[in-house]
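A single protein chain has been removed from this complex, and every other one stays in its place.
Labels for the chains are A, B and C, by order of writing; each one numbers its residues from 1.
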Amino acid sequence: MNRHTTRVTVRYGETDQMGFVHHRVYLLYFEHGRTSMMKALGCPYGQMEKDGAFLPVTEVGLKFKAPARFEDEIEIATTVQSVTAARVIFAYEVRKVVDDTLLCEGFTVLGSIGANGVAKRLPAGLVETLKGELA
Amino acid sequence: MNRHTTRVTVRYGETDQMGFVHHRVYLLYFEHGRTSMMKALGCPYGQMEKDGAFLPVTEVGLKFKAPARFEDEIEIATTVQSVTAARVIFAYEVRKVVDDTLLCEGFTVLGSIGANGVAKRLPAGLVETLKGELA
Amino acid sequence: MNRHTTRVTVRYGETDQMGFVHHRVYLLYFEHGRTSMMKALGCPYGQMEKDGAFLPVTEVGLKFKAPARFEDEIEIATTVQSVTAARVIFAYEVRKVVDDTLLCEGFTVLGSIGANGVAKRLPAGLVETLKGELA
Partner (left out) sequence: MNRHTTRVTVRYGETDQMGFVHHRVYLLYFEHGRTSMMKALGCPYGQMEKDGAFLPVTEVGLKFKAPARFEDEIEIATTVQSVTAARVIFAYEVRKVVDDTLLCEGFTVLGSIGANGVAKRLPAGLVETLKGELA
């Protein structure tokens, strides 16, 4: 299994009045892990959109294990769980760097559409690349 | 089954460059539906925190069915799916008001902790009230 | 002076660990007030973009007078302060509904560009309508 990792520091505006990172923010962390992985693999998502290939998120699942807090440095580990011509599933683990505590784990399913919003096959090059990353 | 509904209008800052509401935003819509329901039931969540009862989100699942867009009026329907002394599960449907299109459905699991972050039983009054809302 | 008002309830995810609405959120409230006013005046901003007229924000100023908190109902009052063919300035006051406390006041300057990103004159109909709203 090929894991891609990237790090971010928790921003103040990502906390809520409970004193923890608000749960919606992990979807931004997942997205950052996924797009960072695609860039590292030579398939930057921004370029894909310019080429007319859009990957909307169609399903997500997240389990929160421990709270992240302001100024925590966290690491997002991203893996490819499944790839077909119609969809990709990425899985994620978010951990606190200082002591490796698991904060959140989850997955996102991405579909594939064109600029007109109609379903179309994922770019062949992307499918091949992501298959090479499967466990 | 007792459904609680509330409406919001999609804000510009909730869209992304695909032209749709970004998927993280539905967690804010769910939260708005849930807290609006609790308020309508006489158990406003803000007061619960003042009384030392905190309900962190421990798990979520969302399926995206159709995109919401800027200025769409949407309706969030919230139901109670399960209640114990340790956790509550809410389910949600988000629909476009103009034509009732289903945009997103999902659930959130909420745990129960005290101000010190340690697990504790949900307030008995809340459990009783939410049980009265079960299907 | 023609004031347009609209109301929203503070969402949990809009608070930060200080227990207040995070300051960035007021820009979303301003935007909601402004787009709500434009819609009420028969010039919905979503339609303008479809017609190729984009109004990016080029400058903002905000003063925070008192904190808003979770579940507060707030009212956003929007007025047109200045209109030319090249830019519009809107001013805002955000108040707590329950006791009319002033929470935040500020302004946004909006420029005018086409779909290609190049500066162009604001739609004549919009300029005329907004001039009718000046103090």
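Please note the rule applied: contacts are C-beta pairs under 8 Å (C-beta built on N, C-alpha and C of every residue); 3 or more make two chains touch, one makes a residue touch a chain.
Quick caveat: nothing in here was measured; it's all calculated off a predicted structure.
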item: Absent-chain contact - pick from A:P44, A:G61 or A:P123; value: A:P44
item: Touching the absent chain when the full complex is considered, from A:R3, A:R69 or A:K120; value: A:R69
item: For subunit A, the residues touching the chain missing from this view; value: 9, 11-13, 27-28, 31-32, 35-36, 39, 44-46, 69-71
item: Residue numbers in subunit B that touch the chain omitted from display; value: 12-13, 15-19, 22, 24, 70
item: Residues belonging to subunit C that touch the chain removed from view; value: 17-18, 20, 23-25, 27-28, 49, 54, 56-64, 67, 117
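Keep this in mind: only the chains that are shown with their structure count from here on.
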item: Subunit A-subunit B separation of Cα centroids, rounded to whole Å; value: 23
item: For subunit A paired with subunit C, centre-to-centre distance based on mean C-alpha positions, whole Å; value: 33
item: Multi-chain contact residues (two or more partners), subunit A; value: 17-18, 24
